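With one protein chain held back, the other chains of the complex are shown just where they sit.
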Amino acid sequence: MGSTYGKIFKIATFGESHGVGIGVVIEGCPAGVNFDSDFIQSELTRRKPGQSRITTQRKEADEFEVLSGVFEGKTTGTPIAMVIRNEDQRSKDYSHIAAQFRPSHADYTYQVKYGVRDYRGGGRSSARETAARVAAGALAKLMLAELGVSIQAYVSQVGTMKLEKSYQELDLSETENNAVRCPDPTMAQQMFDYIDGIRKQGDSIGGVVNCVVKGTPAGWGEPVFDKLHAELGKAMLSINAVKGFEYGSGFDGVLLPGSQHNDAFYTDETGNVHTRTNHSGGIQGGISNGEDIYFRTAFKPVATIMQDQESVDQFGNVAIVQGKGRHDPCVVPRAVPIVEAMTALVLADFYLRNRSAKL
Amino acid sequence: MGSTYGKIFKIATFGESHGVGIGVVIEGCPAGVNFDSDFIQSELTRRKPGQSRITTQRKEADEFEVLSGVFEGKTTGTPIAMVIRNEDQRSKDYSHIAAQFRPSHADYTYQVKYGVRDYRGGGRSSARETAARVAAGALAKLMLAELGVSIQAYVSQVGTMKLEKSYQELDLSETENNAVRCPDPTMAQQMFDYIDGIRKQGDSIGGVVNCVVKGTPAGWGEPVFDKLHAELGKAMLSINAVKGFEYGSGFDGVLLPGSQHNDAFYTDETGNVHTRTNHSGGIQGGISNGEDIYFRTAFKPVATIMQDQESVDQFGNVAIVQGKGRHDPCVVPRAVPIVEAMTALVLADFYLRNRSAKL
Amino acid sequence: MGSTYGKIFKIATFGESHGVGIGVVIEGCPAGVNFDSDFIQSELTRRKPGQSRITTQRKEADEFEVLSGVFEGKTTGTPIAMVIRNEDQRSKDYSHIAAQFRPSHADYTYQVKYGVRDYRGGGRSSARETAARVAAGALAKLMLAELGVSIQAYVSQVGTMKLEKSYQELDLSETENNAVRCPDPTMAQQMFDYIDGIRKQGDSIGGVVNCVVKGTPAGWGEPVFDKLHAELGKAMLSINAVKGFEYGSGFDGVLLPGSQHNDAFYTDETGNVHTRTNHSGGIQGGISNGEDIYFRTAFKPVATIMQDQESVDQFGNVAIVQGKGRHDPCVVPRAVPIVEAMTALVLADFYLRNRSAKL
Partner (left out) sequence: MGSTYGKIFKIATFGESHGVGIGVVIEGCPAGVNFDSDFIQSELTRRKPGQSRITTQRKEADEFEVLSGVFEGKTTGTPIAMVIRNEDQRSKDYSHIAAQFRPSHADYTYQVKYGVRDYRGGGRSSARETAARVAAGALAKLMLAELGVSIQAYVSQVGTMKLEKSYQELDLSETENNAVRCPDPTMAQQMFDYIDGIRKQGDSIGGVVNCVVKGTPAGWGEPVFDKLHAELGKAMLSINAVKGFEYGSGFDGVLLPGSQHNDAFYTDETGNVHTRTNHSGGIQGGISNGEDIYFRTAFKPVATIMQDQESVDQFGNVAIVQGKGRHDPCVVPRAVPIVEAMTALVLADFYLRNRSAKL
């Protein structure tokens, strides 16, 4: 009951880590959007495993097939189904954990909730499910691009290593030039080495992904519950391993008095209203105000590590979960396109919802 | 298009700050819940303005009337409508800002989105709307109480003053004994004096509200988009002035390696599965695991201050927004029952949704 | 869980026959619609009881109060709440049936479903609930009128008395000139006398309401499940006492071969595409084609009659349900504005949904 997202631009994802495949049905995408298959594939490639030695060595081409909703290169307004078949299933790797509850995974909670679970690679709870989001998000990005909206995420922190510069001080076009997806090349190299060290220890580490959206017109977002930042927060928190979300001034906004935190309005030379500062993060009253939208998403260390861990099995007996197989020592580099995809899905939906604001 | 919340236990709120009144329709509350009017009123009273000199002096009794859905003291399974009439409207206070955009308020974004707005007291964007949430949340709390679930929020930070103790080290029953709603009496007094100082300067300050949920059984939450913490995050971020949300280890979870962050499972003497630590915050894979659920919500300083501010009006002209009227120098004490109410609404919905998990 | 209707122009109704009142919250009405209170009141007056001796003598002024969402005579894009208080409650009339299940009423099914019920006047299952629909539908009509769409329903059959003329052969402006709401004055008088005879026998009789929509542009309706006629059908069938729905050629369409049933397209002198016949009832593939939309809705005789009837009580004992109180001998005259209201709600929603069909 929770595998759909969106009110108008709406997606339904499906699939398990080691089943036949994963995929998504997108309903509510307007007719007439250019369906650029190469772009969608390139987004999936940004997310796929095995990109460098600091990501999992699982091998998946992550090639998608379109089943419906596209005709002569354009969306037709009917549902668009995309499927990505699983290749590197290696189910045997998981037989030893069939009855075990891996610490800080979803094994235990799925078992209690459903009474049954596909234990192979985490089944539905695997981060593999996010490939379907990236495919759908890529289409949302294509639609948003036609509206002048661009989304750029990047890694700003790995463990204790934190980029202190704001996004304005960075050259975000550098992001894709390194395996960590940190736009500061020096920091990127340090992060890479740090993650590689973690990997060698068979351990894992978390991080923070920042995201900046430019070009959103004022008016997107729906008060009072579906505030733009509330949906962005939900969308980010729905990504595996996410523990926190903040936008604009965020948790640090607590520290400032209102007289410093308030963003003064002014009219620029072209007659457009802007704010002098942007503690609001581009959103006021839950509605975009035309300034840059920016937010930060915190990822915990992934639960799969190459070390033995104490746990229990389905019968309540003590069990030692052994560290074998493949793992991502740090998930944030691959999380960058996922953050962007979810952001695109949120914005695409609000763009369409906003069409009904006025008569 | 965003004034409803929930899938089964579903609320629709309505009303503006200075209109006739505000209210809520609750649909999907099961039949047979004890409708304790006194409790609902007491929750509204916790939220209402004018409780001490550090909250706004606006006078509202915030008495509610039930229009439907209750018969002989029990819910009947039909929609429950509750209305709270506005008393202290003082519309004249707002005439001077009819055409002005107050900095960091929703005036500008509502104007662009809808082309029209009820400028009196912020209209729909006023935090007054949260009274309807508290009424609905009180009913959700009553239902949850019958299931053994309790929710306790408290103020953990105001500006730079931060309570360093974890919730386990605090006596949460102290929370309601002071105007700040901080369970540490010493810190509470310091915070009170600090806020009172801010008030005297005509300024405002933000803060953090922590929330702890005890007694949630394992199994609540719906993967993959409607993860329990994702809905909690959305619910918190939908409250006025909220800038950030984190649960369990939160942003600090980034700092730990997986080997320390993972929560080892064990079986207790009664045969129940528990975790030795709780970095997961009681939620794994988006589903409750039976441990305490805890999270933190950051509130910015409220935008209304008693100082003159630079801005523009609807015509793009420079305007000085004057600081007059009444304001909350710090919103977090009154936010405590709102955080609890939204938490209750999230949990009530997931309780019902989980009824369909198994055949 | 079923008291909301619509995806974008969305209503939530509440209230019971003998509680405090009934009402509706409309969410998703665009900002800028003229809120003509007099028109809304006049629609409620068309539905209210006591209009003539062939309708129930229950006395209700059915005056509504707006609580929110309207400012300076226009909708603001925020939720609009309207409440109608119950006046003529006479709860004592119903004490004798508190434990009885009235034949063909909802007493038994509510009792089984919810385990509790407000037995006074049928509680939530009373047709009184439709007043809330009429209020909301009146606002939808106001919006549609600005788009050139008009809706006219009328009584075409009462018991065995059936108007054989098509709507094109009738002067629909006559409909409101008689108590039956049949546009043929001669037939109207015959129907009136017939119903009055039924009334004197303490019995009831059913009828058929036809509805015609003019001015709908091509493009409204959403394949494949939310076809325009499927939603119209659901909307009509959701009205108390409705047993059947057909549109265009309806059940008689079964009799014709495709070569006669198909509606040939042609281009008129202004270049617009039309069909030469309209067996399609203005809807093809679930989407309006610009021709008149027309459909028929069948109402059974109302279950309340002034005769004693065999039944059982809550404990399974035999009980005689006595015929006393007030009743509508024939519901269709008062159903006319309800059919129009539900039609307006369906169309208003599809108008807004269609705004997202193309990029």
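Note that the chains take the letters A, B and C in the order they are written out, and that residue 1 is the start of every chain.
The rule is simple: a contact is a pair of C-beta atoms (placed from the backbone, for glycine too) under 8 Å apart; a residue touches a chain by one contact, two chains touch by 3 or more.
If you're wondering where the values come from, they're calculated on a predicted model, not measured in any experiment.
The hidden chain, counted over the whole complex, makes contact with A, B, C.
Contact with the omitted chain, checked across A:21, A:50 or A:202, is made by A:21. Touch with the chain that is not drawn comes from one residue among C:73, C:115 or C:148, which is C:115. Of the residues in chain B, those that touch the hidden partner chain are 7-8, 28, 30-33, 77-78, 143, 146, 223, 352, 355-359. The chain not displayed touches chain C at residues 1-5, 7, 13, 101, 103-106, 108-110, 112-115, 124-125, 129, 157-160, 198, 201, 203-208, 218-219, 221-227, 229-231, 233-238, 243-251, 253-259, 261-267, 271, 273, 275, 279-281, 284-290, 298-305, 307, 309-312, 316-318, 353-354, 356-358. Although one chain is not displayed, chain A still touches it through residues 1, 3-4, 8, 10, 12-16, 19-23, 25, 27-28, 31-32, 65-69, 71-72, 74, 76-81, 83, 113-118, 123-124.
Here is the rule we go by: only the chains that are shown with their structure count from here on.
Although chain A and chain C share one sequence, what matters here is the overlap of their interface residues, and that overlap exceeds half of the numbers used. A separation of 39 Å divides the Cα centre of chain B from that of chain C.
Computed centre separation for the pair chain A/chain C is 46 angstrom, with centres defined by C-alpha atoms. Contacts with at least two other chains are made by residues 7, 223, 356-358 of chain A.
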